[in-house]
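Report on the following structure.
With one protein chain removed, the remaining protein chains of the complex are shown where they sit.
Labels run A, B and C following the written order; every chain starts at residue 1.
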Amino acid sequence: MALKIFVVGGTFDKEYNLITGELYFEETHVNEMLKLARSTVRVDIRTLMMVDSTTITDEDREIILHNCKKTSEDRILITHGTDTMVKTATLLAEHIKNKTIVLTGAMIPYTFGSSDGLFNLGSALAFVQVLAPGVHIAMNGRVFSWDNVQKNRKTGFFEEIEKEL
Amino acid sequence: MALKIFVVGGTFDKEYNLITGELYFEETHVNEMLKLARSTVRVDIRTLMMVDSTTITDEDREIILHNCKKTSEDRILITHGTDTMVKTATLLAEHIKNKTIVLTGAMIPYTFGSSDGLFNLGSALAFVQVLAPGVHIAMNGRVFSWDNVQKNRKTGFFEEIEKEL
Amino acid sequence: MALKIFVVGGTFDKEYNLITGELYFEETHVNEMLKLARSTVRVDIRTLMMVDSTTITDEDREIILHNCKKTSEDRILITHGTDTMVKTATLLAEHIKNKTIVLTGAMIPYTFGSSDGLFNLGSALAFVQVLAPGVHIAMNGRVFSWDNVQKNRKTGFFEEIEKEL
Partner (left out) sequence: MALKIFVVGGTFDKEYNLITGELYFEETHVNEMLKLARSTVRVDIRTLMMVDSTTITDEDREIILHNCKKTSEDRILITHGTDTMVKTATLLAEHIKNKTIVLTGAMIPYTFGSSDGLFNLGSALAFVQVLAPGVHIAMNGRVFSWDNVQKNRKTGFFEEIEKEL
């Protein structure tokens, strides 16, 4: 099975600058995480960019879309900041119909000894291997369709959009 | 969706006894792991036993089978030692046809700061939510059918059984 | 031996707010750290304040001085932010001559799985038990006298002040 991982950044991959006390990006930790997790899934990893979810531009999203389109793999996992994950998923869903795409991320940087990044990577990798074509978001152990999910800004959890009757 | 987690023990849940230098069991860490992972999947967790995979008896396996049968949930995740995981999966597969059962475990105790336990829990929880009825093993980021998997004793990785032509 | 620990905050005790991505204070981790470290040193711990080193005021420093004076213990360990640690040490040294006071801190929060906080706590606790009366700073495994130490803002390491000839 051909499987691609595109790294886009997000809290998932942030580092702590001990001089300034600020968060920043160096290299992605996805390879290291998969190794420590003893994953034997064959994946091809590409870092498209290392950006904060709140600063992703429309141009950035076009780059993600372009790469998802042109890659030969039909199963794609994207690690992405959580704040605009749904927006990127929406663009991908509008233009790509024949691939299984799963976006995931984390609320706590992996380098802070967080647990949600590694757990989310495990669940996203599972979902992307078995789900039918479509664009999905894997967060908090669950999978959501791109058109029925939102991040609750108060709790930081992803949830379905409540439908009005 | 109704989802059950049965805890059977295994390396996953082992502790280090700092007086004797030996590994042993206390309580399961599954609840704590799901909380740290920020999982919002609704699960009902029951500890059936806390045993080393190499010491599981046929009676123990009957207890696991009995509980899988009688529980009302039709999606069941089992944390189990890796050495006899396939043997337990085989018994379950012979007697249960209408439920989705996923067994998982770890090569390194969660309390040792391992990465494979949390990652495997994430992937197993994903697989059990979406796979069709049947008995599966989720290890190393992959999912295997109970009748085509073995643990490689030298490497500790799970792999398909090589079929002779 | 009577030993007091005064908690003043600093990076040592910072937490990560996963909703805002900012660092903040909750309770101190000193008790928990000493327990995990299996310390059997008898200490009495008091949290004076939980403040960022850069925001400590002269009034705050007076509170620290007042508490160091009035406490019955003659050996005092202070966990303090690194940026103004020397300034606080200077005030204490000017007013207290008959007690052994050791200030320490960390460059990475303990909750980020840092190593310097726990290591510094171990070395500071050692120094405060055996050094003669005076005010000292314990950082980077070393001990410095209050009047011959500065934090190098570029590297984050503490070092002696270079004396001109």
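What we mean here is this: contacts are C-beta pairs under 8 Å (C-beta built on N, C-alpha and C of every residue); 3 or more make two chains touch, one makes a residue touch a chain.
Note that the structure is a prediction, hence the values are computed from the model and not measured.
Every shown chain that the unseen chain touches in the whole complex is listed here: B, C. Checked against the hidden chain, the listed residues C:L23, C:V51 or C:L125 yield one contact partner: C:L125. Of C:T40, C:T57, C:S72 or C:N98, it is C:T40 that touches the chain left out of the display. Along chain C, the points of touch with the absent chain fall at residues 33-34, 36-41, 107, 115-116, 118-127, 129-131, 138, 140-143, 156-159. Panel shows chain B; residues 11, 16, 18-19, 21, 23, 107-109, 111-113, 153-156 of it touch the chain omitted from the view.
One rule holds for everything that comes next: only the chains that are shown with their structure count from here on.
Located most centrally within the structure is A, per distance between chain CA means and the overall CA mean.
Chain centres here are Cα means. That of chain A falls 26 Å from that of chain B. Contact of a single residue of chain C with at least two other chains is seen at no position.
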